[in-house]
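Shown here: the complex without one of its protein chains, the others still in place.
And then subunit A:
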Amino acid sequence: MSAEESPSLGTNIEGDAPDVERAVEADETTYTEDADLERTLGLPGGLAIGVGTMIGAGIFVFPGLAAGRAGPAAAGSFALGGLVALLVALPTSELATAMPKSGGGYYFISRGLGTLAGTVVGLSLWFGLVFATAFYLVGFGFYVVDTFAELGITLGSGLVIPIALVFGVGFTVLNVTGTENAAKLQNAVVALLLSILVVVLAWGSADALGVIGPASPPERFLPFGPFPVLTTAALVFTSYLGFAQVATVAGEMKRPGRNLPLAMVGSVVVVGILYVVTIFVATSAFGSVELASLGETAMVDVGRHYLGDVGALAIVFGGLLATMSSANASILSTSRAVYAVSKDALLPRWASRINLRYGTPHVALGLAGGPILVLVATGRVEVLAEVASFLHLVLYGLICVALLVLRRDEPDWYDPDFRTPGYPVVPVVGALASFALIGFMQPLSQIIGVGVMLATAGWYAYYARDVSLKGALS
């Protein structure tokens, strides 16, 4: 813990060196020098984190927004986003099985590309999750208002932000004071959600394809040309941010060599298929112009179109569950990101303290909750989503680069259980696609994203210039 023990790693401005522990990773347990760390998450838990985080935003908030921008081809935007996610999920899986530690993408990049890239990515990941959580919470606010509307109580959209703020505080407090069995609850929520969606979508697809009822006249697939498909893909990429969350809990997953790739790739595939079908069904129910006018909760009207009030209620309920589980999962991941960075002496040690009363990392959770509330207050759904995407896309691109670098050097400790198929094409295309998607965002999101990255680089120069992490793995 002190500088004397590991002089080669350097110290930050406070004299702390990274805490690099000799550890043996077994399937069920990590053995360190002074304690055993039980691995507690199975494959269902990993899939639930991936699917649960992704499904909220994409299906329940984006259809209206995406259709307004790209027309029926919004389905193509989602497919493109899913493809990029898959190209990144494969390299991420390989790195996660080689380094099954808390921190996920940050960990891989700091070990593969060094401290500067690590700091920028680690802190950006924290901010990225903060932006994503704020986005989920605002979506949740819309769904609460709609739930009451379905029950005949009009709250008006003015209450969306206050509701989102209240629940943001609620989730943070809940996470600090401890939520026993929340993982099991999350699994149940995700299972319920998938059932609801599959029923609505199966019915909707049957109808849209003319199996039941009259066939709807096909709309022009690309009313605005191909360019909006790309910009929309950049926007909706937020829907796929969940698979990286699986990597942040890599240190807690049983049989990481098998379960990490399955959970990451599996959740991207499941969610990607659901998204594409959803958009297809949604744009078949209404024209894309009408769909766009329905806004953040357009899916409720899609549900009503096919299954009447029952369908609307099912979707409203699903939307509540989904946005809630996304927000909660992201707050959890944020505190892990803060921990991973602070353990490496890139943030002060106190940022990752946990309290004995509840056993929770209250400082890190506070560092997540505070900024989230500020961002929620802005209420800018699209910008929040895009900045979250921006910061994650940088992370994803660099993960692919880290894989290329590590594979070229192949240090002794690098021994992944899973190897990316199609290497080196997959990581190269994954990196290029990730960086390219950033180019299709609104200027405001790009400016905020670049600003965040510059700020994190400035923090590195000020605080942790002398810390060395590259290849620091035992």
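Things to note:
As a convention for this text, a contact is a pair of C-beta atoms (placed from the backbone, for glycine too) under 8 Å apart; a residue touches a chain by one contact, two chains touch by 3 or more; residues count from 1.
Simple rule for what comes next: contacts and distances are computed from a predicted model.
Per the UniProt record, the absent chain's protein name among "Complex iron-sulfur molybdoenzyme family reductase subunit beta", "Probable aminomethyltransferase", "2-ketoisovalerate ferredoxin oxidoreductase" or "Universal stress protein" is "Universal stress protein".
In the complete assembly, the contact with the undisplayed chain comes from A:S102, out of A:S102, A:S267 or A:S434. Considering the full assembly, A:L365 is the residue among A:L307, A:L365, A:L406 or A:I438 that touches the omitted chain.
Considering the whole complex, the residue from A:I354, A:A377, A:V405 or A:L432 that touches the absent chain is A:I354.
Within the complete assembly, A:K343 is the residue of A:R111, A:R304 or A:K343 that touches the hidden chain.
Contacts to the hidden chain, counted on subunit A, fall at residues 19, 28-30, 32, 34-38, 40, 101-102, 175-176, 178-180, 182-183, 249, 251-252, 332, 335-336, 339, 343, 352-354, 356, 358-361, 365.
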